[in-house]
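Please read the structure below before turning to the comments.
With one protein chain held back, the other chains of the complex are shown just where they sit.
In order of appearance the chains are A and B, and numbering begins at 1 in each one.
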Amino acid sequence: MKNIAFVITTPPNSNLTATAINIVTAALTMNISVVGVFFYQDGVLNGSQHLALPNDEYQAHQQWQLLHLKYNLPLHLCATAAEKRGLSDDINDNQAKNVHEAFTLSGLGELVELNVKADRLIQL
Amino acid sequence: MSMLHLVRTSAFQTDDFQQCLNVLQPTDCIVLLDDGCYNLNHDLWQEALNKVALPALYIIEAHAQARAVTLDKEKINTLSLDALMTLICETEKSVTWQ
Partner (left out) sequence: MSITEKSVAILNASPPLSKANAKDSLDVALIFGSYEQAVSLYFQGDGVYQLIAEQQPELIQQKDFLKTFAALEFYDIENIYVCHHSLNQRGLAEKFSIENVQVLNQDDFAISLHQHQTILRF
């Protein structure tokens, strides 16, 4: 069985992200081991706690959160990309903290680690 | 050596698909997904057919249907996302054109 890691660069309001979520979900339901998802560039916006999409639109961020809950899927936000986009996980400052708890801020080194752990790194 | 090309943009809008074709090798596979589905009706699709065999050319069926892209068995094979995951596991490497 292969280990797969994903790099996601598209924001939650892009339909490309819905595709990515469907592909990751397909892998998980097929019992393919997903060692982690690394969010880079605008992809980090998927980890924002304060996204308010209209109820009748696809809730990409909630889908990631569900995958994390159901499959214990590691969700890493690139820390530098997150900071550039106003995202913070500072637990000492409740006012500033706006990253959802399902996501972890990680250095770019995490991407290297995922690439080493995985047989295949898929960019979406 | 064989590489899976995930094509996510329309050649009517960007140069991504042309660049994909420029590095395409005879043992590679192409999957059209997202707006990449529109490439099925681009002149460049013939170049894809000339470079790799029909069994190595795929389109995500739901993505094509969502865009009212008419499917032609002479030009492409359909794939579900589950089947795409299987294909990803079977090929050695992938590159995403987006």
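Quick note on the criterion: a contact is a pair of C-beta atoms (placed from the backbone, for glycine too) under 8 Å apart; a residue touches a chain by one contact, two chains touch by 3 or more.
Source: prediction; values computed, not measured.
Colleague: Please identify which residue in B:3, B:62 or B:83 touches the non-displayed chain.
Modeller: Checking the options B:3, B:62 or B:83, the one contacting the hidden chain is B:3.
Colleague: Tell me where the left-out chain touches chain B, residue by residue.
Modeller: The missing chain touches chain B at positions 1, 3, 15-16, 19, 22-25, 92-98.
Colleague: If the hidden chain were put back, which residues of chain A would touch it?
Modeller: Touch with the absent chain occurs at residues 7, 40-41, 80-81, 107-109, 111-112, 115-116, 119-121, 123.
What we mean here is this: only the chains that are shown with their structure count from here on.
Colleague: Report, in whole Å, the distance between the mean C-alpha point of chain A and the mean C-alpha point of chain B.
Modeller: Between these chains, centre-to-centre, one finds 25 Å.
Colleague: Can you tell me which positions in chain A touch chain B when the two form their complex?
Modeller: Interface residues on the chain A side: 2, 4, 9-10, 15-16, 19, 22-23, 26-27, 29-30, 32, 120, 122-124.
Colleague: In the complex, go through chain B and note every residue touching chain A.
Modeller: Spelled out, the residues of chain B in touch with chain A are 6, 8, 33-34, 63, 81-82, 84-86, 88-89, 93-96, 98.
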